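The structure appears right after this line, and notes come after that.
What you see is part of a larger complex, with each chain still in position.
Note that the chains take the letters A and B in the order they are written out, and that residue 1 is the start of every chain.
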Amino acid sequence: MDKKLWEYILQVKTKAPLVQNITNFVVMNNTANALLAVGASPIMAHAHGELEEMANICQSLVVNIGTADDYWSDSMIKAAGTASALKKPWLLDPVGAGATSYRDSLLRELLKYRPSVIRGNASEILALAKHNLSRTKGVDSTASSNEAVEAGRYLNESVGAIVCISGATDIVIDGKREYHISNGDPLMTRVTGLGCSSSAVLGAFIAVADDFAAATVAGTALFSVAGELAAKSSAGPGSLQVALLDKLFSITESEFKHTLKLEIK
Amino acid sequence: MDKKLWEYILQVKTKAPLVQNITNFVVMNNTANALLAVGASPIMAHAHGELEEMANICQSLVVNIGTADDYWSDSMIKAAGTASALKKPWLLDPVGAGATSYRDSLLRELLKYRPSVIRGNASEILALAKHNLSRTKGVDSTASSNEAVEAGRYLNESVGAIVCISGATDIVIDGKREYHISNGDPLMTRVTGLGCSSSAVLGAFIAVADDFAAATVAGTALFSVAGELAAKSSAGPGSLQVALLDKLFSITESEFKHTLKLEIK
């Protein structure tokens, strides 16, 4: 498996896929930088009048609802519909799911277009699965990854998406196996938008791989391993942000394989 | 006083308040990072359809008009009105006040909802107090903090807000005393949005403290002391931005107390 994961990492660098992002204002810069660091090409475009042409150019789509408003919600729904019609892979990051009925209603619309991958923290995955059973504490997670596994399994079955639950241990659910990645560092929660960056990076991996489960494991592993290595040389969240981009760019196969803590269940 | 200030700093870390920000596009990332670094949880949300629910979840609100347009202006006015109705503390950062009549007219609406704290540079405080008497030179300050003290006192009296005038010396006006904080570093003016970040951080302090004057002094002191310490190890504005986030996260009680230059008048 390790060998296959590293091959996906190389494929992103070789193929440099064009990933369309309709994401939130807070993280546009750092998600674009994360995509560039792993070797992909980000496009940020949301104007209704160019969504269709953009979808044709791009190899995948990432939708992140963090700061959605009415115009942007429409962009997201249209883009998801187009990706679905063109059979291009797309990822949904349900930021703040359960926080407001506005978000939940937008998410209901988006789920209709069956994302290839859903990536969120435990609270968001719970909220997405059981509308209003959980109230998120903003965009940070208050539930642990494990509590959300049942919800993730349900989403995997009902939507048909690979589900990635982020947390101290990231869990990828594909309906057959569950992949537990125990990398990362607590300091990563003190930098805004690292979850969003991880989602953007997954967008690059599903663009180059037919096996979305393995692609999701590879992208999640890369991000969490790079974050763990970067945290070791960081004096705080400011330097972590910088070191993470450097490490996403420069990580070696040996660093990756020796740091990765992956369990398949 | 020093002891009380440090207690507030610890309270932000312990209570991790949820702070809603309706702020400008330029600074969304670094203000979110500043809030995370001091231990608070930022939420950036401005869609009209979710403002009320967001206000119920959050402990305070920060409104920053830096890149307001028609949709965002409405968001700000609605959010300020809701915070006021729910008796939740909110802060106004009148970026570019006096630069255009569009901004002044938006600010007039916002002032009706009586912000708990107003934080701006000397030009902005002057413009806010005396409509059109001063023309700001963009978002940078051309008036010194001292010139604006009279204007700050007037705003404190007429609006009932704690007023914080930022500059080489930051001045907090509460109607009884005036607090002069002479920390910071000139290099901070070469990094975009540090004033906006300081405002966001104040949003976390008024969320945890009933005494808004002391909370404003504590948050301002933390930010200016951290900036001063960070500037010492910075080769320019790029590294200052990184070091500041690290220092907001890692500052010790001893560093804070030995660096703080506070005069109460």
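We adopt the following convention: a residue touches a chain if its C-beta (ideal position, glycine included) is under 8 Å from a C-beta of that chain, and two chains touch if they have at least 3 such contacts.
The model shown is predicted, which means the values in this text are computed figures rather than measured ones.
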Of the full homomeric complex, 2 copies appear; what's the total? 3
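One rule holds for everything that comes next: only the chains that are shown with their structure count from here on.
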Rounded to a multiple of 5 degrees, the Cα superposition angle from subunit A to subunit B is 120
Whole-Å separation of chain centres (CA-atom averages), subunit A against subunit B: 32
Please output the residues of subunit A touching subunit B within their complex, sorted ascending. 24-27, 29-30, 66-71, 73, 96, 99-103, 135, 137-140, 189-193, 234-239, 241-242
Residue positions on subunit B within touch of subunit A in the complex are 18, 25, 28-29, 32-33, 36-37, 41-50, 53-54, 57-58, 71, 241-250
